[in-house]
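One structure is given below, encoded as structure tokens.
The other protein chains are all here in position, but one chain of the complex has been omitted.
In this document, chain identifiers A, B and C correspond to the written order of the chains, with residue numbering beginning at 1 in each.
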Amino acid sequence: MPEPTVGGPLIERNETARVEAFSDGVLAIVITLLVLELHVPRQLTSEAALREALAHEWQSYLAFLTSFATIGIMWVNHHRLFTLIGKIDHWLLMLNLLLLLFICIVPFPTALVAEYLGHDGARLAALALNGVFTCTAIVFNILWRYAASNRRLIANGVSDEVIRSQTKQYRLGPFIYFASFLLAFVSPIASVALNLALAVFFALPLHTAD
Amino acid sequence: MPEPTVGGPLIERNETARVEAFSDGVLAIVITLLVLELHVPRQLTSEAALREALAHEWQSYLAFLTSFATIGIMWVNHHRLFTLIGKIDHWLLMLNLLLLLFICIVPFPTALVAEYLGHDGARLAALALNGVFTCTAIVFNILWRYAASNRRLIANGVSDEVIRSQTKQYRLGPFIYFASFLLAFVSPIASVALNLALAVFFALPLHTAD
Amino acid sequence: MPEPTVGGPLIERNETARVEAFSDGVLAIVITLLVLELHVPRQLTSEAALREALAHEWQSYLAFLTSFATIGIMWVNHHRLFTLIGKIDHWLLMLNLLLLLFICIVPFPTALVAEYLGHDGARLAALALNGVFTCTAIVFNILWRYAASNRRLIANGVSDEVIRSQTKQYRLGPFIYFASFLLAFVSPIASVALNLALAVFFALPLHTAD
Partner (left out) sequence: MPEPTVGGPLIERNETARVEAFSDGVLAIVITLLVLELHVPRQLTSEAALREALAHEWQSYLAFLTSFATIGIMWVNHHRLFTLIGKIDHWLLMLNLLLLLFICIVPFPTALVAEYLGHDGARLAALALNGVFTCTAIVFNILWRYAASNRRLIANGVSDEVIRSQTKQYRLGPFIYFASFLLAFVSPIASVALNLALAVFFALPLHTAD
């Protein structure tokens, strides 16, 4: 592969479309692959046995729901971000790839949680999941600050107030997920449940926007 | 992750494009992943054994066809919906994510039906599949009513008559799928066959549009 | 799910964009899922054993290449089709879903060929692959004829001569694949090799366009 050339905003405005399309593709695939971790119990010979086997998979359902909701909120955030970002450059592409890297990893710790929650490896699994979420939140911040600093890549017509408000909101993410990471040392289940609660909280406009 | 801000239609009209693209991505992946549940019988040593093994997988083929057809009709509905919806807001994004959640789950009960139809767990499998379809039909209604109420997010140029007609058509969905859910208690196979028949019925314009 | 309304070209011209996007998504996923059938030999303890195990998988490589090339050509055809089709209606959506159904199935007979070519079930596997290809070619014809008849859904500016030429070219597809289907009774390997050769032939402009 050749080296991409580097420089200022070398790609015009409507080129953000392809970055969004690629990111949408990755997010859509990751969110859909999560279902592959819901395993069908094979060759059980009674309905009672099947019912019990399915009920025993509650960790899988919790892990699936948590990661689905979190990635869903990530998509909403990514979507909103690119209504504010109007130009792209080499570093934005790279930061976006780094963001997608952490998002692509999510199914792995999700599967760990599905397998080990309620068992002895639960702490490690919850730490892994929250570690990935924390990294994602950090990269979201870096990407946004890179784009917003001196309005480097901000679309025309976006007010400084909107930028400040966005920066303020993003600042909390890494701390919240790091707190959930720490909680995993005390209670892995509480930590994963907090992840799900956070996604639902971000989905519900209980909080004011200012 | 930071909190998305909340409010009225904060995203302009052409922003529905990215919601549609993300939804298309998810629907395309779900409909394609279904084939992974068609298992190749391994290491059989005669053509007769392979033929018999493939014939024994009729539940897998029925489950695959049923879910493919149903998700296909869902895509057509989603597509049509977004020819009527011209604006998006925070709640529409959330309801659309909820819709995608139920659609993403479809491969799991499909695999259950493929494994247990004709065996002792068939009732549970058919209930699971119809339960997911019923939830999908309900969320389709909620999403449409939210968008259509007071023409909140309706595109300009869509007549009130078209809105009323759409509302009337959507109203039936949850009841039909719930009836199929109840049928699963009597006959799991008839319930799954009804799902397939419904998808084919919706595909064929046997019904008038008024 | 509610019933989609039925009628003439109810969706305007730029609406073909979403049909193309959904079809592109499905085609891109199917073509990429094929690689999942290339199995890594596990836990071999010498390089010689690994080399031999990989060499033994030649059926998998042939099946992968054949289906990749064939789906690639299908994409080119689908792409070209929608440069000629400028409007969509209910039946076109349905025929396109039927086309995608057969394309989505391709990984299953591909895996059959990968498992059984060179063994006793080879004939059945090659028949399955060619059966799916033949059905795809037939649906391509039905879809095109539906769109082209009386220029029902043809884009403005497409000459009648282009339509006639396209119809003439499509006519051959089902017969060629059915011939390959019949060849599978005589020699499964020759039949699969013919599939690959056909895809390469369609890719190379050895034939004149008239």
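Convention: a contact is a pair of C-beta atoms (placed from the backbone, for glycine too) under 8 Å apart; a residue touches a chain by one contact, two chains touch by 3 or more.
Everything quoted here is computed from the prediction, not taken from an experiment.
Chemist: Could you tell me which of A:A21, A:I142, A:V158 or A:A193 touches the chain that is not displayed?
Modeler: Answering carefully, the residue with contact to the hidden chain is A:A21.
Chemist: So which of C:L44, C:I163, C:A179 or C:L196 would be touching the chain we can't see?
Modeler: Answer from the full complex: C:L44 touches the omitted chain.
Chemist: Which of these touches the unseen chain: C:N77, C:N96 or C:T110?
Modeler: C:N77
Chemist: I'm checking contacts with the chain that's been left out. Which of A:F68, A:F82 or A:Y116 qualifies?
Modeler: Touching the chain that is not displayed is residue A:Y116.
Chemist: Going by the contact rule already stated, which one of A:L101, A:I163 or A:A197 would touch the omitted chain in the full complex?
Modeler: Answer from the full complex: A:L101 touches the omitted chain.
Chemist: Since one chain has been left out of the picture, which residues of chain C touch it in the full complex?
Modeler: Touch with the absent chain occurs at residues 20-21, 24-25, 27-29, 31-36, 38, 40, 42-47, 49-51, 54, 68, 70, 72-77, 79-80, 82-83, 133, 136-137, 140, 165-166, 169-173, 177, 198, 201-203, 205, 207, 209.
Chemist: Can you list, in ascending order, the chain A residues touching the missing chain?
Modeler: Interface residues of chain A facing the absent chain: 1-7, 11, 15, 18-19, 21-22, 25-26, 29-30, 33, 36, 90, 93-94, 97, 100-101, 104-105, 107-108, 111-112, 115-116, 119-121, 123-125.
Rule of thumb we're sticking to: only the chains that are shown with their structure count from here on.
Chemist: Superimpose the Cα trace of chain B on the Cα trace of chain C, which carries the same sequence, then give the rotation angle to the nearest 5°.
Modeler: In degrees, rounded to 5: 90.
Chemist: Take the average of all CA coordinates in chain B, do the same for chain C, and state the distance between these two points in whole angstrom.
Modeler: 25
Chemist: Could you state the distance in Å from the CA-based centre of chain A to that of chain C?
Modeler: From the centre of chain A to the centre of chain C is 35 Å.
Chemist: Two or more other chains in contact with one residue: find those residues in chain C.
Modeler: 25, in rising order.
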